[in-house]
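Just one protein chain is left out here, and the rest sit where they should.
Let's look at chain A:
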Amino acid sequence: MSWLTNWTWPTRLRDKGIIGMNRRNIRYIGRYNSRRLYPLVDDKLKTKLLAQQYGITTPELIGTVTTQFGVKRIGEMLEGHNGFVIKPAKGSGGKGILVIEKVEDDAFIKPSGVRQSIKDVERHVSNILSGLYSLGGSPDVAVIETLINFDESLLAYTYEGVPDIRVIVFKGYPVMAMMRLSTAASDGKANLHQGAVGVGLNIATGAALRGVQFDRPCFSHPDTGHDLASLVVPQWDTLLHLAAGCYEMTGLGYLGTDMVLDRDHGPMLLELNARPGLAIQMTNGEGLRRRLDLIEHQPDGVSVEERVAFAQHHFARQSELVEIPDSAMESA
């Protein structure tokens, strides 16, 4: 029975400490995330303003458009900005995000090279306002922020899109992290189920642990061919501190933080997620269960620095990428 080989036993998953959807929903989201706090993370504008209050770096806000009347003034607002991103405040899954890499005499150029006129940009903003990209089609607000100049050290690991770093923060402790690298298969998007490469990161150092594409191990970026073993996220400590600080900021106990690395400003908070997915377990090759159990026994009221230090001490791991010789991997 060959199809049985695609299945495993519940006991083996439990031994690995894998958390299933039901357990995540009841034990963690249901218990630690209060429903009334959700709007803080579901609305990107709210998250952004809150982050500014708490001194958490986010991409700089150029402005917001809240009324169809305001759409006409977008040209003035964008003047002097060479690259920017327009996104719906309540969008989900990266929908409705327009990235303009540079502006050349009245033409707005997307990363793919497509030129857009100011009319195209206005129509996009108008669509955002009428709720085309928001959950349930409710009227929305367009948020315009500066373009992230992502760190060149990571350029070799991505295809077209910006690689982002997801850190799961439980009760303020960073428990697990991964980096999502867009590929040609994922069409420049950092969505794992569309074919982006997920790289598990060592909480202690920010170095790559193992790579996964389409749930299968992978050792180099499929498009750039760059070896994943050498991937180390720079300014890792700052990034962890920022992520951990989101706990105080939102009050959500089980939180997914999406970070990016800017060339000039370092790690930045991109958005928060109150229902982070479970794929991070696949990219780390390890279940969340043991780490979450350990954190549940820690007392409340510990400072951000102590929490990060605790996590770096307890969740340190050896990379699976460096142990295996390169040549063996290429053939595999």
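Observations
Keep this in mind: a residue touches a chain if its C-beta (ideal position, glycine included) is under 8 Å from a C-beta of that chain, and two chains touch if they have at least 3 such contacts; residues count from 1.
We adopt the following convention: contacts and distances are computed from a predicted model.
Candidate names were "Outer membrane beta-barrel domain-containing protein", "Bacitracin export ATP-binding protein BceA", "Gonadoliberin III" or "Zinc carboxypeptidase", and the UniProt protein name of the unshown chain is "Gonadoliberin III". Per the touch definition above, the residue from A:Gly70, A:Gly83, A:Pro111 or A:Pro217 contacting the chain not shown is A:Pro217. Within the complete assembly, residues 6-10, 12-13, 16, 18, 20-23, 26-27, 31, 93, 95, 127, 130-132, 136-137, 212, 215-217, 281-282, 285-287, 320 of chain A touch the chain that is not shown.
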